[in-house]
Structures are given as C-alpha cells and as structure tokens.
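With one protein chain removed, the remaining protein chains of the complex are shown where they sit.
Order of writing sets the labels: A, B, C and D. Residues in every chain begin at 1.
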Amino acid sequence: KALADSFEAQSDHEIELSFGSTGKHYAQIVHGAPFDLFFAADTLRPSLLEERGIAEWESRLTYAKGRLVLWSPKEGYVDSTGDVLVDGDFRYLSIANPKLAPYGRAAKEVLEQLGLWEKFENRIVRGENIGQAHQFVMSGNAELGFVSYSQILHPDHALEGSYWIVPPELYGPINQQVVAVRDSPAVRDFYKFLRGSQARRIIESYGYELHHDTRNRCWPRSSR
Amino acid sequence: MIECRFQITKGSFRLDTEMTLPDRGISALFGRSGCGKTTFLRAIAGLEKDPRGRFKIGDAIWQDDSLFLPPHERSLGYVFQEASLFPHLSVRRNLEYGYKRVGGAKRRVRFDDAVSLLGVDLLLDRRPGELSGGERQRVAIARALLRSPKILLMDEPLASLDEESKQEILPHLDRLRDELDVPVLYVSHSTEEVARLADHLALMEEGTVLASGPISEMLTRIDMPLAHRFDAESIIEATVESHDERFQLTVLRGPVGCFSVPRNNLPTGHPVRLKIFARDVSLTLTEPVNTSILNIVPATVDSLVEEGPAQMTVRLAIGSAPLLARITRKSAITLRLEPGSKVFAQIKSVALLA
Amino acid sequence: MIECRFQITKGSFRLDTEMTLPDRGISALFGRSGCGKTTFLRAIAGLEKDPRGRFKIGDAIWQDDSLFLPPHERSLGYVFQEASLFPHLSVRRNLEYGYKRVGGAKRRVRFDDAVSLLGVDLLLDRRPGELSGGERQRVAIARALLRSPKILLMDEPLASLDEESKQEILPHLDRLRDELDVPVLYVSHSTEEVARLADHLALMEEGTVLASGPISEMLTRIDMPLAHRFDAESIIEATVESHDERFQLTVLRGPVGCFSVPRNNLPTGHPVRLKIFARDVSLTLTEPVNTSILNIVPATVDSLVEEGPAQMTVRLAIGSAPLLARITRKSAITLRLEPGSKVFAQIKSVALLA
Amino acid sequence: MTEGDWAALWVTLRLAGLTTLILLTLGTPLAWWLAHTRWRFKFVLEALVALPLVLPPTVLGFYLLIALGPRGMIGGFLESIGGRPLAFTFAGLVVGSVFYSLPFVVQPLQNAFQAMGRRPLEVAATLGASPVDRFFSVIVPIARPGFLTAAVLGFAHTVGEFGVVLMIGGNIPGKTKVLSIAIYDHVDALEYGHAHLLSGGLLALSFLLLIAVFGLNRKFQVVKT
Partner (left out) sequence: MTEGDWAALWVTLRLAGLTTLILLTLGTPLAWWLAHTRWRFKFVLEALVALPLVLPPTVLGFYLLIALGPRGMIGGFLESIGGRPLAFTFAGLVVGSVFYSLPFVVQPLQNAFQAMGRRPLEVAATLGASPVDRFFSVIVPIARPGFLTAAVLGFAHTVGEFGVVLMIGGNIPGKTKVLSIAIYDHVDALEYGHAHLLSGGLLALSFLLLIAVFGLNRKFQVVKT
C-alpha cells in the first residue's frame, strides 16, 4: 500500500488496490477479474498464471523477500535464539496456514528443522494468512507465533514485545512476486518504479529483504 | 330468480344441490349440524370451486360451464360462521375495508347507519381481540352490510347474540330486505328466527336439498320434518283492518275473521304476516266465553297426524289458509276430532308476530 | 357452596362481581352481549388474574388473598365461546388431551360415552380444520366433559347447534348434573335452554351481578327484567302421580291440582319441574269445557303489571306457587281482573317440559 | 473515515438495500407457493433453498465465480445472448448475495404465510379486494413479523457477508468493495485503529437502523387472543 501511495505521488497514474488472499485472487484472475497487476505472497501462483498464458509471459518479478520472526507481545518472553520453543512452555503457538501462506510454509519448515513439528501439532493454531497469525498472538490467546518481520515493524505500531528473527537457513525463501496480468503503459511505469531506488527503500523499511532477481529483468521488453 | 347447482366433495362429505330461490326477500337455510350449509354458502361466494357448478342471480351469471367469477368480483356480503374479523385492523378499519371498496355510486348503506344499527359505535377504535364474542359478531354483520351487496350470505349471524340484540337487529334485516331489495340467504338453527324473518325456506339434509319453498307452505306441510318439530308453526297472511286506540290493539283481517295484535303503526290495508306456533293453538268445540284469549276463529279439521305416542298435529283450514295445531291424543279422541270436524281455534293474541 | 368475588378491568370495561352459587346443579349466566360473562368465566378458570379475587368451591379454595391456583391445577372443564380446538391434533387426540391428564381413579366420564353422547364417533380421525362449526362445538363439549371436572364452565356451548342436536345433548347435561354431581356454570342467550336446564340463574349487567337466585324465583320476579321479556316463564315443582297408558300421558301433582304431560318413565313420586311460558297461560272466569287444553287449574290473581301499552303480566298463585300469565290489557279489563280475583289458568299440556 | 471508506459504505448500503428488495420480491411468491402448495415433493425444493447456506461463503463464491465467469454456465449463457459477464460487477454481487441470503427470506415468510391461514384472504375477497389488493391490505400487514424478520436477516446478512462478495466482486474500490471487506482489509493490514472505527461506525449505524425498524414494528403490534 505504501508502494502504491508513493507511486501515485510520483506519477500521474492512479492505482486501485484490492487486498485478499493470494489463492482467492488467483481464482478470480483465472475467471477474468479485471486486475492489471497481481502481487502474490508466493511464487507458485504467478508462475501458474504465466504458464496458463493468463499473465504476460515472463513478467514475473520478485520484488521482495519476506523475513520470518517468532514474536510474542510479552517483553522478554522470546529470547534471541528461539530457545523458548524448545522449552515448550506455552499453550498455543500461532502460525499461518502452511498450505496457503508462504510464511506458514516457512514456519512449518523451521519447526521441522528443529524437530518440534510433531510435538506441537495440537498446540499450533493456524491463521488463514499471516495477518490472522499475528492477530492470534496480538490478542493474547496464543503466547507466541511465527509472523512476518514486516508486521512487527509496522510503522503504525510501536514495536513491542520480544522476537527472534529466524535465521534464513532454517526455511526456504519467501519470495514475493508480482506479475503483470495485462500490459499497459501504467503497468510498465509501475515496473520501472518498482525497480527504482525509492521503491527499494520502502520495501526495506517494511522489514523485507531485497531480492536480486535477474531472470525477470527483461520484462517489459522494449522491443514489443 | 337465483338459480344454483353445486357438486362439491370434501373428504367423505358430498354436497349435491340444485335449487331455485327467489331473488328478493330472505331465504332461510335450515338443517342439522354438518349437513353442508356452510359449504353451500361458500360455494355461492366462489370460495369452494366447482368447475361444473352454476350460479345465476337475476340476469347476472356468476359461474357456469365457461365462466367463473372470482369471489372479489361477486357483489356479496358474507357473514362467516366465526366472526373472522381482520386481527390487524381496528373495528373502524374492519368496517371500512369493504365499504371503501364499493364505488361511491353503488353505496346503498351509510356508514353511520350500519354502525348505530349494530350498536358498535363505542367499539370503533378497539381491536377485534378486545371485543366480546357477540360484539365481534355484530361488527362482522355491519361489515357485510357496508359492502352494499347484491346478495347477503349470513351463516348463523345471530347465534351468539342475546335476545335483546336480536330483537334490535332483526327489524333492520327486514328493512334491508324491503328497502334495499337485497336477497338474503340466512343459515339459522332457530325456528323462531326463521319464521320471523324468512320468506322462503330450504331444508337441507346430508348435502342435498330436501325441499324448498315459500315459508308458509314449508312450515305447515305435514310431510316435512319441520311440521313435526316441537315448535312447528304456521304463517298466515293478513291485512291491517283497523286500530283500537283504547286497548292499543291492531285488528287484522285474515282469511276468515279477525285477529288482534298489539298496536302498530301500519296503514290500513297494509299486508302483514302472522306466525302461529302449532302449540299455541288450542281447539274447542263450543265457542269459548269469558276467556283472556282474544283470537278465536272457526276452522275445519283438514287432517290429523300422530306425533309420537301422546300427541297429534292437526292441520286446520281457516278459509283457505292452513293452520297447524298441536294437541294431545287424549284431547283429539275426547273431542272426537276427524277430518271435516268444525272447531274453534283459539290463538293467544300475544303469540302473533308482525 | 361456590363463593366468588372478582374485580377485573379491561380497557374501559370493569367486572365487579360478588356472588354465591350452589355447588350442585346448573347455574345459568344471563346477560346482554358485552356484559362480562366470558370475563367472569375466565376469572373462575384463573385465566384473568385478579390478585385480590376470591374463589371457593365446596371446601377447596382456588384463590384468595394469599393463594392463587394456576389454571391447570383447577379441576374444571371449560367450553370456550369459540370452539378453540387444538389445530395440530386430530379430534381423537383433542379429546384425549384432557382425558389423559386426569388420574385414572378420578375419571368419571368414559371416553366412549362422551364420544357417542356428542355424536362425534365418525369425526375422530379428522382435523379440526375439516369440521363444520357445530361439529367443532360438539368436540369441544366432549373434551371438557372428559376432563371429569369439579366444575364445568360452558360459554354458549349450544349456540351453533341445531335444535335436534340440542335436544340430544341437553338430557345428558341433566344427567351430568344429577349423576356426577358436577356443578355447571352455563352462559346462554336462550331463555328456553336456561329454563330447561338451569336450577339457578344469575343475571348480569355491565359487569355486575344484577340478581341471582333459584330459577323459579328469578323467572317470575316481576321486578326482574326476565319476567318482562316476551318469553317470560315460570317454573313449577311437581311430583309424578300416575301414568295414563291409554293416552300415553303422565299425570303430575302440582301445588294445586294435576297436570298432564306426555308419558315418561319416571317412578311415581319422582320430583319434576314444569316450565310454563307466561304467554302459554290463558285465563278464564268460568271453567272451560269441550276444549283441547288438558291442564286447567284454579288460581288467584296476585298482582298485575302493565307490559307496554297493550299487554299485562299477571302473577298468579296456584296454591303457594307463582305462575305468570301474559294477556292483553283488553282481556284484563274485559274480565275485570284485579288482585284476589279467582280465575282458571289454562295451560296447553304440550307446553310443559320435564 | 477516508474517502474510500465512504465509497465502501455507499456500495454496502446499495448492495444490501437492493439485495433485500430483490429477495423480498423473489422470496414472497416462492414462499407463498411453498406455504400453500400441496405438491408432494415441495420438501425437496425447501431443502434446495436452504442448501447454499451449508457451503462456506468463500467456497460458494468460488463456485458462483466459476458459473458466472465467461466459461461458466451462467456467464457463458449471458455472453452468448450478448450480455456482459457478471463477475466483478456490482450486478454480480447482487446476484451472489441474493442467492446466498435466500433462505433467510423464504423461510420466515413461508412460516408467516402458513400461520396466517387462508381465512383472512377469503374474507378480504368477499369484501371485494382483488388479489393484488389483498396482498397489500391483508397479507403484508398480517405477515408483517415474517416480512420484518426476512428483511432484517436478509439485510444484515448481506451487510456482514463478505466471503461471497469478495470472491465474486473482486474487491474493486467504489464498485464492488463493500464495508465488510474494507474492515477486513484493515484488520488484515494490522490497522486496528481504523478497523475499530469502521466496525464501530457500522455497528452504530446498523443498530440505529434496527432500532428504527423494530421500534416502528412495535407501533403496529397485533393483539392476538
């Protein structure tokens, strides 16, 4: 959203945003939704769109990489190494649904790496998306949970509680991709903007890692 | 004339009627509980559908083989057996419901008249749930009248009313008949009411019409169940002869001799009807004297029928008019009555009705 | 004794009654539409709550200052003014509803008896929506009877029934009164029914009890509206004297002289009541002869009251019993009647009721 | 509240209002027929009407989307007769909401019609009221509690519903983005303050609306004995 605001500020295009789960929007685009750009939380669905010829070929661009953190609103509850998990002194651990959300998939991988997945199976609550995972923790019903770093860095909220930034080795990358569903001057402008430094600053300030994607650098081809 | 023919099946009950009724005056429908009176009225109203039924009133055909007027296009007023007021409307709006739906030109009953006639003035702002049983019934009658209908169907409209209310309403039904010329089809279990009101009588039994005819004929026909009932009665037509101011009596000229009744204001020569209960008629062989009975007429015995072991119904002729008398068998034998016997019929004057 | 006192306000209507009724026999409640009869019955049933009301039947107190038995703990049978059958139950299950809720030992009316008495045998498997008006009413009566109640409240139970059905049901109500000793509180607009059935009569007007007393007293009290009505009547107690096999008559001994009525099977010496309509009594100065009237008794004029301009009500004494006669003023003057005059009262035998 | 929120509120009110209107229009004859038919298999239809309820809204929305899409049955048909596809349009939202809220309207109405019986209609007919007249002068007022329930449930459910709406509408601001989605978005984006504000506003508004409806209803209570 911040990206959109800033893009609107610097160009004469207007953007209308539609939020929702990646899977839902995927289904909608397949059935003809009038979207120009599709920001997915993963790489699977943009590539599917590309393959099915619904999106512009090779327009996929990984614009950011998410970072997973284990967070609790309680001060000093989560240590900087994640040992609180091993102690298992909690009632509920919140994650996003591994099946639906890349953060969930990542969280599951972390737990599996630590050999805790089986142990906690019945104490893990799954949000539909990373937003709900955050709400479970925020409301105090789950003591801690795997959320995205961007959530606890959110500029609207003071950073509170304690967290552990999970080392990226413990999970596969959470690549966030954008794909162009339709080609238009505005879309092209946006792509240009997205690659620019201002966009990269915003992305970083929201707690994402930048991704150095080379493969998609070619779209849009100027030759078209 | 009103002609009707209906065949309607309801469960195991079958209504199968064919009947002609006069299209003026009051026709009474008489019969035991469950004999099909309500079904018959509903058929006339178009609420029970018989595709092969027929109904014709005057020149207007309401239904026949090719036509079926829906109920709301039949100009009729229907007083249901249960008052059936609209629960969501006040009494006033209940009354207005039908009234408003009659074109101004066709209105022949005034709102205020119906209201005061049925004594519901004070109830106008109540809800039906706040009325007594009799009050509901009166509102329902007023509502039907305000429809200014071409025919009035009344299913025991006075059943839950006290005698006084009845006495107040009955004359107005008379008037309705006479002034507005609206034929009325009237279901009642009260022979009193029927004899008082009706010009025509149809007897029903198990879904069929047993007999139908002018009231005076029906009440005295000895082959009809009615004549055998405890309260069998005769109707005699007469005209006003004179008024006796001193004793406040009106003298009526009947087929033979005169009858005295309480004074009324009818002009001389006006036709009236006398209703005489068979049990109010006693017979003597010699002319009685020094008696409080004013109405004594010579009569001839026409026929005698046993009425159970102890009683007899004697059909008399006064002039050409029939008159029933109910006496004990003992009296009949003691007095040696037989067809042709000359007797005096004494009728208590107070038992005569206008 | 049954003692009751209720004060109930409904909108602008106010019921304020205090009354003592005999706790056996049939008490009739008589009054104009809207005078509070239904409200009174509902109060007895506990359906209208008056916290300061009082009701005592025999030794059982149903409500007083400190006690209020809810309706279902009052052993009563209530026939509502509208039949009010349960729409979701068949006729059989409607009847069983109250029947099943009476402990076996307390059952005093048999299921089959009530069913056949009210002639609803063939209707048992129907739904209330499939019955005629009179049929519904009969089912409601049977249902109340099957409750084997301590008191029976009946709100115009026979209003929509034909004469024949009434004649079938009435004797059984008599029997109920006599055999089961259940007091009955009976609302009716029919003086005929009341005189036929009731032992006690309470007259209501605008929410208050105007008068209450034994029927024979009430019907002949000249200060009571009832005696002035068109169908004023007297009740005379008598006993069975003998039976006349030849003419199928029963001779009854009254206060003075004998009365003949159609033969019945009552044992000699059995007490009976005779109902005599004032208008069925005619007076003569000389003993009539050669007449079909069997019942002629000597009487003394007690008092005379004008009844409108043309008529008079004469209160006679036969022995000590009161008897009303309705005659014209002309006759009264012609016959020079005055208190103390000796006359013969002629009463048509068929007008006597058992 | 942002301009977007106002737009969403406006879309919501239009959607709920229009849906309720259509539901009452379609639901009334259907409920009347169900209440009075003697057709042996009406219970199958009754079951069918209630069926959409058991699917999760998003899933129902998904199937509706497929059906409405250019390759779907309805969408394909519409396209073949030259109509525009319904998905992602306001019209599509209305269709989806109507479909989903139908049982809330049909069932209360059917009950009200059944409880009423035929007698008041017969009386009205003998008093000269034509069928349309009877509908407005007798059926509507006597079955009023049923209509009220139908309207309230239908309206409130459409306001609050968002699974179907999100799926079919695609959350396009000013067109198919309704307030419920806006609130959801705020919650999802951790903008709790804004979400509280909108929720509070929606609740307050709805409460006032409901109070008005039920308060008015009180005035017309029918006394029954």
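Methods note: a contact is a pair of C-beta atoms (placed from the backbone, for glycine too) under 8 Å apart; a residue touches a chain by one contact, two chains touch by 3 or more.
Note that this is a predicted model, so its numbers are computed, not measured.
Asks: Can you pull out the displayed chains that the omitted chain is in contact with?
Replies: Displayed chains contacted by the hidden chain, ordered by label: A, C, D.
Asks: Which is it among D:T19, D:Q107, D:T126 or D:T176 that touches the chain not included here?
Replies: Missing-chain contact among the listed residues: D:Q107.
Asks: If the hidden chain were put back, which of D:L9, D:L153 or D:I172 would touch it?
Replies: Once the missing chain is taken into account, the touching residue is D:L153.
Asks: What subunit D residues would touch the chain not displayed?
Replies: 42-44, 46-48, 50-51, 53-60, 62-63, 103-104, 107-108, 110-112, 114-119, 145-146, 149, 152-153, 156-157, 159-163, 180-181, 183-184, 187, 195, 199, 202-203, 206-207, 210-211, 213-215, 217-218, 222, 224-225
Asks: If you put the missing chain back, which residues of subunit C would it touch?
Replies: Here the touching residues of subunit C are 45-47, 70-72, 74-78, 80, 84, 86-89, 97-98, 101-102, 127, 129-130, 143, 147.
Asks: Given the full complex, what residues of subunit A touch the hidden partner chain?
Replies: Touch set of subunit A with respect to the missing chain: 21-24, 26-27, 44-45, 48, 91-92, 94, 97, 99-100, 121-128, 132, 135-136, 139-142.
Assume only the chains that are shown with their structure count from here on.
Asks: Centroid from C-alpha atoms only, then distance subunit C to subunit D, rounded to Å. What do you get?
Replies: One centre to the other, that is 60 Å.
Asks: Where the centres are mean C-alpha positions, what is the separation of subunit A from subunit D, in Å?
Replies: 36
Asks: Measuring from the mean C-alpha position of subunit A to the mean C-alpha position of subunit B, what distance in angstrom results?
Replies: So the centre of subunit A lies 91 Å away from the centre of subunit B.
Asks: At least two other chains touched by the same residue of subunit C: list those residues.
Replies: As it turns out, subunit C has no residue touching two or more other chains.
Asks: What are the residues of subunit A that contact at least two other chains?
Replies: none
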